[in-house]
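Structure record follows, encoded as structure tokens.
Heads up, one of the protein chains got dropped from this complex, but the rest are sitting where they should.
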Amino acid sequence: MREQSHTRRRRRTPVYLGVFAAAAVILAACGDAEQNALDPAGPFAQAPHDLIIPVAWIALAVFIFVQGLIILSVVRFRTRKDDDGSLPKQIHGNTRLEVIWTVIPAVILAVIAVPTVQGIFEVMEEPEDYLTVEVIGHRWWFEYYYPDYDIYTANEFAIPTDRPVRLEMTAADLARSPDLGVIHSFWVPRLAGKQDLVPGQTTFLNIQADEPGRYLGQCAEYCGVSHANMRIRVEAYEEADFDAWVEAQTQPAAVPADGTVEAEGRDLFLELGDGRLACASCHQVWEGDGDRAPQQGPDLTHLLSREEFAGAIHDMTEENLREWLRDPDSMKPMQYEVNGIGMPNLDLTDDELDALVAYMLSLD
Amino acid sequence: MSSTTEQTGYAGRPRQRDGFVGWITTTDHKKIGVMYFITVLVFFALGGIESGFIRWQLAQAEQNVLTEEIYNQFFTMHGITMVFLVVMPLSAAFFNYLIPLMIGARDVAFPRLNAFSYWVYLFGGIFLYSSFALGGAPNGSWVGYAPLSTDAVSNMAFYAVGLNILGVSSLAAAVNFIVTILNMRAPGMTFMRMPVFVWMALVTNFLLLFALPIIAVALFMLNVDAVFGGQFFEPATGGDPILYQHLFWLFGHPEVYIMILPAMGIISEILPVNSRKPLFGYAAVVFAGAAIGFIGFGVWAHHMFTSAIGPVARSAFALSTMFIAVPTGIKIFNWVFTMWGGKLRFNTPMLFSIGFVSMFTIGGLSGVTHAIVPHNAQQHDTYYVVAHFHYVLFGGALFGLIAGIYFWFPKVTGKMMDEKLGKWHFWTWLAGFNLTFGPMHMSGLLGQPRRTAVLPGELGSTVELYNLLSSLGFVVLFGSALVFLYNLIDSTRNGEASGDDPWDARTLEWITPSPTPFENFHVVPTITHRDEFWHRKYAEDEAGRAIPVPAGAAEDPDAGAEHDEHIHMPDPSYWPLVQTLGFFPFGYGLVYGNFLLIGLGLAWLVIGMYGWIIEPVAEGDDDEPDDAEQVAPTATAGAH
Amino acid sequence: MATDVATTTLGIDHRKLGMWTFLGSEFLFFGAFVSAYLLYLDTTAGGPGVEIFDIPFTSISSFVLLMSSLTMVLAHHAHTKGDLRRMRLWILATAGQGAVFLGGQVFEFNVFFREGLELSTSPFATSFYILTGFHGLHVFVGILLLGSLYVLSLTGKIKANQDVKTEMIGLYWHFVDIIWVVIFTVVYLIPEIAVLD
Partner (left out) sequence: MSSTQTPEQQADQGHDNHPTPRQYVNIALVLAVLTALEVSTYFFEFGAIAIPLLVVLMVVKFLYVAGWFMHLKFDSPIYSRLMYTGLAFALVLYAVMAVVTLFDHAPMI
């Protein structure tokens, strides 16, 4: 047979792999993405990171060792051109070697296991002096509630820097949603690993940002048609800025002056007519009286304080809002018709759209 | 084979062994193996095309090639197809063809049950794919988590019922192969003389035996919840969605070893043959395989590290998961040392086997990093995991199985597959594979979650680059697959004649002529060694050097064996096919909650069962022939 | 095929080995349903719970099923002795007891249903019905098998020397009985006592 000529090429594969791996690591280091798990920005992301790095080196060492052995045997023991056709020595095994390659990996793993178990408990522990944020996963947007301040918001939320935030999470409020709830997962890689939100149960996750800035994430547990469009934005503020944000959010929404197009929009918002469902039956714009408690849709009291909407996938621009109200499904696939989930198309006329969009844009 | 049974006096039993009727009524393990193989090719093409669309959609950020609905259906069906309709049945194809040959038997223990398994597999696959025409394919991912999957819009009733049908096939096959291996070995074939492939088949089938009932329950519960108003996983009344995850992964993790162990068995046969020396540490490899299977039952919650389980469970499962690397490592090192000191021949099967060892190691190591629980929270449900399991499934299971295809092709057809094309296939396959799945490690760590229909631009340019590379990799793989397909078809027709023992092989199946004759062995061999065939060809001198035994010099070990007067071979039967059709009404009934259809299907299955039972006793049937009938003259043996 | 026991590797019949292999896996099947049931014992969503059980009634039907194992084994015994006539008699007795058990179950389900325990009432209800229902389905299949045995032995398809067939079906039947032994204790008696306390 003519295989010998191919042995040289065999050698190139692992080399190519190595080059590839190296290139990949380098590229990663200069990645600037705000959703990068390799770039922790707080203690709850840092600790796992510090754990995985040595493990990655160990894995790389094992990898190089095994591939090295393979390459070595391939090169050394290929059948040579001048081979006499006799058979090699028939070796059946070697007990000492078997013991060695049973014990060494076991020891390596035992060494890795200790910090792993420690890490598990550390990350899950209740931190000191934390801020609680309740998180509810809906199909397909996140809702946030600050029990300390009685603030509701959606998709985007703010946290103070240098202070642990403990998320108390569940999926879909059964009482006020036709969506009986499916499993979602909260994941902002630079702040912490992910944790699932399970309907009917409460799970917890600690996050913390050391630096102010914006941290991105998204739902990481497949939750149906718009799973890809269920994103998370965290704004981390220095303490003073955070207090200002809280202050702004606790304000009731301004009621537009009579006769303006915004006021027209507000009327439509409360009562759409023609047997159409009113916006207010799903959305809350809290104007100061009564409970501040949203229904099944996102709280819109300070809509404009957010940069993006609809699962944080669209910029908060006039055109986008208009398109969203005109035909929500074209902006984000939902299942209102079949399942009652998401935002319905309310067949708004152009005039109604003008008024409603103007009203939305006044909600800052 | 051309022999027809010339029985007289019995009605309703097909006589033909060739032609179309011969195929659809066959109970011959070899033909059934080939049918499995061809069916797998079709499903592989489907699964591959689905993944092609996935890669197309993700080639750039914010693309709109597919709608979310279609994307979700495609990745779900891709996963289901590759796992349940490609890798598992391809392993079954090898089990079918090889187990009887390797243990010196003439067929499996229950030939008609074997045909039944095949038809259930085929119809289960058709059933699943029929959902595309009936309002949409399942779109709840291959793990089918509740309560999402109990929602009607997920179409997951098709998944629950379809997989349960496939489960029936696998369970029947598992019982069949276990009995075959335990009870039909040729004289002298002790456990420690069995080829490693047979060992791995045994372990795999035990895993199936114990894992399938668990998923059967999980799927049935899903079915009841989705269609009949059950409350198993319904949070509103206190049902616990996590229970589904436990049940699924109690099956799901053994399942991944069900997919890898047959491939490990295959390369344990190929590496020694092409290193021209016996497997290093046979006992260790066998033991490690059994250990992997056993420990594999105790690690399931490592898929649930970010789910609602507490720190104690997370720790316990992290430990058991890491521990499984030890027996796997034993195998890797034994394979490498099988090559060490040998005289390696780099034919295509060998290349794929070495590729297996190399690529599987990568996937295994990333698996160990998954077990670092605190960091698993970063990796879970990202493309890093997608990379892991494609490295073990594609780089592992599929590489091994393809190696097996090249290796045993001459056994099945009597022809060689083209070596040149084979090498083209290998190198493009290896390159395309790494190009597709290598970058996913990075895109995952950079924050790209899996099962997302759009690649958000916000993830950054590096991720887009990696995704583009992955998509290019698919193009390479596609071309490579075409080369393979061409090679298969062309070699079947025009391949070089292989002779009976083209590889100078070691195990029993090569003792028989290629292609394998209908009754496998003219004389059932008596086994005196592990690697029996090798020992009939070579003797070892004191130094451990092998010297060929001149043909005819050694005593024919089978000379003393009684030449069977007449060989009993199983007769063809319509019933497995006919009965299995009952799964259609039954299945659709369960999907649509239609009790009429369910009843019809059940009645059909029962009637089919009776047809099967009262089928005339034929010589070669797996029924005890009555004394009077046993004297009936047998035509099968005469044909040779 | 090589069903001739003498020529198999282990010296045992394929079909018996196959049946046992299958039964081994059935434990995992019922085990999952039993676990779900136990986890959901208290999850009644305001509907009826375990107090709904009528222990004396279920005791009687359980006892009938238990005794059917005796008649089954006697049927097998008769078959080993080549006594097909007596075998058929015992088969009938076994199937009859199975039918009584099933009838009891149907009755029980009806009562529960009328008392407000529907399949969709609660996870407890679903898991109770599905677990015991699946067991009932097994009994039903067993009765079908026994019926076939009866008919086929009449038509001569099952012969006096083929007692392995009766044995196989017997194994299945006893297994279903064994499972009920477990269900009776774990599903009915223990929760009932735990609740009454």
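So that you can tell them apart, the chains are marked A, B and C in the order they are listed, and the count of residues begins at 1 in each.
Please note the rule applied: contacts are C-beta pairs under 8 Å (C-beta built on N, C-alpha and C of every residue); 3 or more make two chains touch, one makes a residue touch a chain.
Every value quoted in this text rests on a predicted model; they were computed, and no experiment measured them.
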Which shown chains does the chain we cannot see touch? A, B, C
Interface residues of chain C toward the undisplayed chain are 5, 10-13, 16-17, 20-21, 23-28, 30-32, 34-35, 38-39, 55-56, 59, 62-63, 66-67, 69-70, 72-74, 77, 80, 163, 167, 170-171, 174-175, 177-178, 181-182, 184-186, 189-190, 192-194
Please give every residue of chain A in contact with the chain that is not shown. 170, 198, 200-203
Interface residues of chain B toward the undisplayed chain are 182, 209-210, 214, 238, 240, 242-243, 246-247, 250, 297-298, 301, 308-313
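Everything below uses one rule, namely that only the chains that are shown with their structure count from here on.
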Would you mind checking which chain's mean C-alpha position lies nearest the centre of all protein C-alpha atoms? B
Starting from the Cα centroid of chain A, hunt down the chain whose centroid lies farthest away. C
Per the centroid of Cα atoms for each chain, what is the distance between chain A and chain C, given in Å? 49
Using the average of all C-alpha atoms in each chain as its centre, how far is it in Å between chain B and chain C? 33
Where chain C touches two or more other chains simultaneously, the residues are none
Where chain A touches two or more other chains simultaneously, the residues are none
Going by the contact rule set out above, which residues of chain B touch chain A in the complex? 67-69, 72, 139-141, 145, 147-148, 151-154, 234-236, 238-242, 275-278, 280-284, 306-308, 310-311, 314-315, 318-319, 322-323, 325-326, 329-330, 332-334, 336-337, 339-347, 350-351, 354, 357-358, 361-362, 365-366, 368-369, 371-382, 419, 423, 427, 430-431, 434, 438-439, 441-442, 445-447, 449-454, 456, 458-460, 462-463, 465-466, 538, 540, 543-547
Touching chain B in the complex, chain A uses residues 1-4, 6-7, 9-10, 13-14, 16-17, 20-21, 24, 27-28, 30-38, 45, 47-49, 51-52, 55-56, 59, 62-63, 66-67, 69-70, 73-74, 77-79, 83, 86-94, 97-98, 101-102, 105-106, 109, 112-113, 116-117, 119-124, 174, 180-183, 185, 187, 189, 192-196, 198-201, 203, 216-229, 231, 313, 333, 335, 338-339
Complex interface listing, chain C residues touching chain B: 1-4, 8-10, 12, 14-15, 17-18, 21-22, 24-26, 28-29, 32-33, 36, 39-40, 43, 45, 119-123, 125-127, 130, 144, 148, 152, 157, 159, 161-162, 164
